[in-house]
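The structure appears below as C-alpha cells.
Rest of the complex left out; these chains stay put.
Note that the chains are named A and B in the order they appear, and that numbering of residues resets to 1 at the start of each chain.
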Amino acid sequence: MNQRLRFPVIILNFKTYKEATGASALSLARIAEKIAGETGVEIVVAPQNVDLYRVASSVSIPVFAQHVDPVTPGSSTGHTTVEAVKESGAAGSLVNHSEKRLRLSDIRTCVAKLREAGLTSLVCAGDAVESSAASAMNPDIVAVEPPELIGTGIPVSKAKPEVVSETVERIRRITRDVRILCGAGISGADDVAAALKLGTDGVLLASAYVKSKNPEKLLKEMAEASLGRR
Amino acid sequence: MNQRLRFPVIILNFKTYKEATGASALSLARIAEKIAGETGVEIVVAPQNVDLYRVASSVSIPVFAQHVDPVTPGSSTGHTTVEAVKESGAAGSLVNHSEKRLRLSDIRTCVAKLREAGLTSLVCAGDAVESSAASAMNPDIVAVEPPELIGTGIPVSKAKPEVVSETVERIRRITRDVRILCGAGISGADDVAAALKLGTDGVLLASAYVKSKNPEKLLKEMAEASLGRR
C-alpha cells in the first residue's frame, strides 16, 4: 500500500464537469486542501488527466488520475501512461470507473503498473460480486458504486445499505489487505457517516461537491462526519 | 480553419515515449520552439494529455493533444474533453491516430467539437481510401500514415510515394479545403522534401525526433528542407 494515504478518506472525482476543469479544477482542489488542513481528514481530488499536472503541482493533498491506460511507454499515441501520471505529481489513479469500464485483464495490468510505480490504485466496481472480483487482483482500494445511483443524489449508503455491507463481507472473505469505499449518490455529511458505519473506509463523490453552491461548507461537514467515527 | 497554423508544417508526436514525458516533454518542446523561431517554419508538438498544460503553458509554438474524446462535459470520468484541451492552451488535436483508432461517428463528433471550440483537427488515416473518407468529414488536416511503416524509419514519402499521391488525388476530388500531411517512417530532411514534392503540406513524425541523439540538428535540417519548397 502506498504510504501517503490515511483513512477514512474522502475522494472527490471532478469527472469532466466544466465547473471542475482548468482553473476551476484548481480552485476546487484548493478548497479541498484547505478543509483537509483544517480538519486533518484525508481528502483526495481527481481532476481530468489534462488538468493533472496543473493541480498536482499546486496543492499539497493527494491528487489522483481518473484513468490510466494499461500500456508500456512508447508507441501508444493518445494513451495515458502510469509513468506520466507519476511524473505529474499524482499519488494514484481511479481504475474502471463506471464511465470508463475496463477489461478484466487491463484492470489487472493497471493495478500492477500502479503498484510498481508506487502509486495507489482504486478500482471501482458496480456491485458486491464485481467488487469481490476486483479485490482478488489486490488493488489498494475497491470502491463499490451501483451505476444506477451515480449522479442521482440518492446515496448508496442509505438507499442500498445491503449492497455496501454485502460488498464488505464478500471482499473480506477474499482479502483483508484492501480498503473499501462506497460511492454513488453521496450528497451530505449523513451519507458519509452512514457509509463508515457500514464498515467502509471512506467515500467517493463527484457532482454533490462539484456542483455545490458552497463546496467548502459541504466538504467541511463531510470531513467532520468522517471524524465522528473515531 | 484555425488561423494560427501556417503551412508547410512539421508536427512532432511525442507518443508516450519516456524520453518525451514530463520534464523531457518540455525540453523537446523548447527545442522545437527554438528551431521554429530561427527558421520561421511552423512546428507543432503533441505531448501526451497529462503533459499538455505543462507544455502548452510554457512554449509559444502551437501544441496539439494526441487524442480527444467525443464526449460532452459532465459525467465522463476518465475521458478528455475538447473544453479541457482548449483551456490547457492547446491549439488542436490529433484524431484517430493508428494507435488510437476511433469509430467513424466519433471522428465526426470530434472534428465538429474541435471546430466549434476554434481548435485545429488533424485526422490520421492509414491509406488513400481511409484518407478520402476522413476528408469528407471536413477536418482541417488529414494525415496519411500507412501503419505498417510507422516506427520503421522507412519513410512513406520514399517507400510508398504512390500512397501519398493517390491520397492527394482522392482527397482533392472531394474537397480543396483540407490540408494534407504524410507520416510514417519520416526520419530525415530528405523525407520532408520528398513529402512536399508529392503535394503534401507537411509531415508528422515521432520516434526519429524523440529518439534522436541530436534532435535540434535534425529538426533544423527538416525545417530548412521544408523551406526549399517555396
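Keep in mind that, in the parts below, a contact is a pair of C-beta atoms (placed from the backbone, for glycine too) under 8 Å apart; a residue touches a chain by one contact, two chains touch by 3 or more.
Since the model is a prediction, treat every value here as computed from it, not as a measurement.
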| item | value |
| --- | --- |
| Full complex, copies of the single sequence (shown: 2) | 4 |
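In this text, only the chains that are shown with their structure count from here on.
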| item | value |
| --- | --- |
| Inter-chain centre distance, chain A versus chain B - centres from mean C-alpha coordinates, in Å | 34 |
| Complex interface listing, chain B residues touching chain A | 13, 15-18, 21-23, 48-54, 65-67, 71, 73-81, 83-85, 87-88, 94, 97-100, 150-151, 206-207 |
